[in-house]
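In this view, the complex is presented without one of its protein chains, the others remaining in place.
Which chain is which? They are A, B and C, in the order written, and residues in each are numbered from 1.
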Amino acid sequence: MASNDRVKVAVLGASGYSGIEAVRLLAGHPFVEISVLTSEHYAGREVAEVYPHLAAIDLPPFEELRADVLEQRADIVISCLPERVGVKTVAQLVNSGTKVIDVSADFRLKDSATYHQTYGAEHPAPHLLGVAVYGLSEFNRRELREARLVANPGCYPTGALLGILPLIRRDLIDPSSIIIDAKSGTTGARRQAAIEQLFAEVNENFRAYKVGTHRHTPEIEQEIGAILGREVPVMFVPHLLPVTRGILTSIFMRPRNGTTELDVRAAFETSFAKSRFVRLLKPGMVPELKNVRATNFCEIAFVLERRSQTLCVITAIDNLGKGAAGQAIQNLNLMLGFDEAAGLLAPAPVP
Amino acid sequence: MASNDRVKVAVLGASGYSGIEAVRLLAGHPFVEISVLTSEHYAGREVAEVYPHLAAIDLPPFEELRADVLEQRADIVISCLPERVGVKTVAQLVNSGTKVIDVSADFRLKDSATYHQTYGAEHPAPHLLGVAVYGLSEFNRRELREARLVANPGCYPTGALLGILPLIRRDLIDPSSIIIDAKSGTTGARRQAAIEQLFAEVNENFRAYKVGTHRHTPEIEQEIGAILGREVPVMFVPHLLPVTRGILTSIFMRPRNGTTELDVRAAFETSFAKSRFVRLLKPGMVPELKNVRATNFCEIAFVLERRSQTLCVITAIDNLGKGAAGQAIQNLNLMLGFDEAAGLLAPAPVP
Amino acid sequence: MASNDRVKVAVLGASGYSGIEAVRLLAGHPFVEISVLTSEHYAGREVAEVYPHLAAIDLPPFEELRADVLEQRADIVISCLPERVGVKTVAQLVNSGTKVIDVSADFRLKDSATYHQTYGAEHPAPHLLGVAVYGLSEFNRRELREARLVANPGCYPTGALLGILPLIRRDLIDPSSIIIDAKSGTTGARRQAAIEQLFAEVNENFRAYKVGTHRHTPEIEQEIGAILGREVPVMFVPHLLPVTRGILTSIFMRPRNGTTELDVRAAFETSFAKSRFVRLLKPGMVPELKNVRATNFCEIAFVLERRSQTLCVITAIDNLGKGAAGQAIQNLNLMLGFDEAAGLLAPAPVP
Partner (left out) sequence: MASNDRVKVAVLGASGYSGIEAVRLLAGHPFVEISVLTSEHYAGREVAEVYPHLAAIDLPPFEELRADVLEQRADIVISCLPERVGVKTVAQLVNSGTKVIDVSADFRLKDSATYHQTYGAEHPAPHLLGVAVYGLSEFNRRELREARLVANPGCYPTGALLGILPLIRRDLIDPSSIIIDAKSGTTGARRQAAIEQLFAEVNENFRAYKVGTHRHTPEIEQEIGAILGREVPVMFVPHLLPVTRGILTSIFMRPRNGTTELDVRAAFETSFAKSRFVRLLKPGMVPELKNVRATNFCEIAFVLERRSQTLCVITAIDNLGKGAAGQAIQNLNLMLGFDEAAGLLAPAPVP
């Protein structure tokens, strides 16, 4: 495909962890061209000076964020700006007809009151909450194909919902029993200087944080509730792993009376029949972070434990892949009518 | 204390991970002397040749295991031999009046049928099952002071039971609701060559294993059941962390109606009132592996989450410390009438 | 390109670390098709059962090694079998006209006496030593294009020679002064169970090994000597890093009188003028393992330190990429007349 025919993509906040991952993935995408990269910190510098691993790729330099420039030079925008930083720009772009995928949490919650409660501030553009499509690709393909604004799911919600929604849809579990024990690599946090993210603090360590109070909880509950038609609280406990990438999520649920392993397997198979990224593992195999690292894949396995009447579903994703930049590009593919998997099928480098 | 007055301790299987940790800890113990170290693999070699970090300490060389020698040269024996390998020796020693702390799983289960089912073989010395005292020090001090044979708890059961038993004792939770999500460093497995334990397999990876089927499950259930007077199944899911030492255990339970945070805190405070090793953290703090590494300490915190009606208790121990060699020496202290904390109070090296 | 037009490639020893990396890279190669994968250990099993990260790729199952089968089903063979294990098969294949790239050390040394001395055995196929082309791609392109048998360089020699040969060619350093301090990730060793490769032994540790006696030394000396026309001993000290992939090599040399920074830079620029994989960094930048991970790239930087009259050249490669499977495919591209970089340009996943 000649360069002229390629769709022009801008990445905002391109020098952060999810931003630079989007750049890496887009660089290998057959149908797009990276036209603008913004970075507050590195504006004016060549990408290869900051990220030498991209030196072999022809890229525009980092530049400052200007919405009017973006309208002219980009057909679609992936915003990896932090919460609230990009809202105004996103709103302006959407208004002017530029498609946007927002990787931040800004447009994920449908309810502005919940947003206020969760993020501690009025939503700066509540009129767009109804416009935004929640970008959990496997469950919203139809809406995503028409979307002008996609709210890319959080990394934890992605790992959790892929393991829960198929069961909710088939009513195989008691929705009031959901417990989510998630473990994330450090790039789940932004690339910014912080004592608690120093190597010497994270290495050889492991801990939970924000037990029962993490901001991704309402997002998970919203999507479960959307299927059920009513609110259901979940218990969500995130942990910090001494790895760079990856989220392993163990989800514990009480199965409905009569739920069998075949039911559970069928539910996953149906929900993910068309998905090339979700791998339902055979009995006896377990999801592993290494198998999905640097990819958009998700591994899922489950055990229905009879003695304790507990269904344990385990999912593995890369928080920067399916949990951020990978899913953003999957959504971009859907929005632009491309093959959903375009540019996203390279396997993980193992070991 | 003159060397002659010190109690003579033998460590069997001293070249493995828990064995050499016992040696390190005993080397700093004020009231004991290491008199025998056995190692099948390194018999005849000086300890410092294999473990140079112990070069500054005066130690006997590794030697072959001979029960008759042990009877003569040791007052008390810590056996770190693998499951079933040490049973015969342990039985002979106990019969001849030598006190034994068995770090293996051989004498933890009271019921020989459960043992058979769990470990796939007849118990080789069932007559000792009733003699052995379960060595969860905080809960069995009186029995441990009189014990001839101590079954040192498994690493996972230690991390789980310290978080569960105080609540069971006070009937604060529904015992049928217990879900244990545990994450262990690699030294939870023996020091033996195995592909799945290679650095390149574990590093930058994370996964569950033996979901709902781990051999430590009956041990956990036995100790909960002993308080309740009836069997209760628990759901137990272990994971493999890319760290060398440490187990973080997140335990999810449904609180009884009316259970308050004060009740939970009071339960822990009462159970551990006399314990110098269990640290109940203030609200807002979380257990971290780094804070207990290379020690016999256990950190505990809890969150009573009202929306989902879930009590989450989190514990952190070192699997080689409180989960193996540390607790073995704590038990030795109890058995010999020493200060329970003798030799065990050095803080973790942080960072 | 239709599948029928693709060149058929077999990978021998495909389940080891370099083998499975070759599979991953070949799976994304535009002009080849993987036709045979052999594995002694996993023969008969689907690749995805052993390596789930490759599940989305259509691959033949692992099978036993049979030379006659290979002749029929492969146009070219990449052998990742261990030293000496594959020699007979390689010889048979070469004799029958199948092109072979041998990733082992079997055909790297030109001199059978040096081979004997280094590897402790007679060379099993000395008649092929003269046939084999040393596959340091950047320096032997012409010979590689005609080669029937390529001896793929060792990982350490690759990292060292890329930093040394350009300077030897221009006579910019005293060849008797070469000191190589190399640091490798653990996948430099084979994927086999070994205590010293366990996570708990490597993690949070760092050490040298085989100081001045490593088997890659004669290989390095051979290639330096080939330019000089005489033997020159080098001092080579490898170390084991607690990372999965990557070799960082610091090379210290005494510059000739009058050698300037411009001379050194010009030497590298000339040697690597046509190379798309070697990145000579700007002054002030340093090679980093992360920037070349999972790639065939090599980063090079140097400092000419006047006070001590020392030239320090630093190179970074991935031991499984440019140090093994990546370079094997680069050589395959040369041997088959493809674009040298075909299938090899995906950037490292950073972070």
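Keep in mind that, in the parts below, contacts are C-beta pairs under 8 Å (C-beta built on N, C-alpha and C of every residue); 3 or more make two chains touch, one makes a residue touch a chain.
Just so we're clear, the structure is a prediction, and the values are computed from it rather than from any experiment.
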item	value
Identified contact with the non-displayed chain, of C:131, C:208, C:227 or C:266	C:208
Touch criterion as defined above, residue of A:244, A:291 or A:327 at the omitted chain	A:244
Hidden partner interface residues of subunit A, rising order	17, 185-187, 191-195, 197-204, 242-244
Chain not shown, touching residues in subunit C	176, 178-179, 181, 183, 200-201, 204-209, 211-212, 233-235, 237, 239, 241-246, 248, 250, 252, 286-290, 293, 303, 305, 307-308, 310, 312, 314, 316, 351
Residues from subunit B at the interface with the omitted partner, ascending	17, 20-21, 24, 27-28, 51-57, 187, 191, 203-204, 244-245, 276, 279, 281, 285, 288, 290-295, 297, 299, 320, 345-351
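Everything that follows uses one rule, which is that only the chains that are shown with their structure count from here on.
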item	value
Centre-of-Cα separation between subunit C and subunit B, whole angstrom	46
Subunit A and subunit B, separation of their C-alpha mean positions in angstrom	39
Distance between chain centroids, defined by C-alpha means - subunit A, subunit C (Å)	37
In subunit B, residues with contacts to at least two other chains	200-201, 204, 242-244
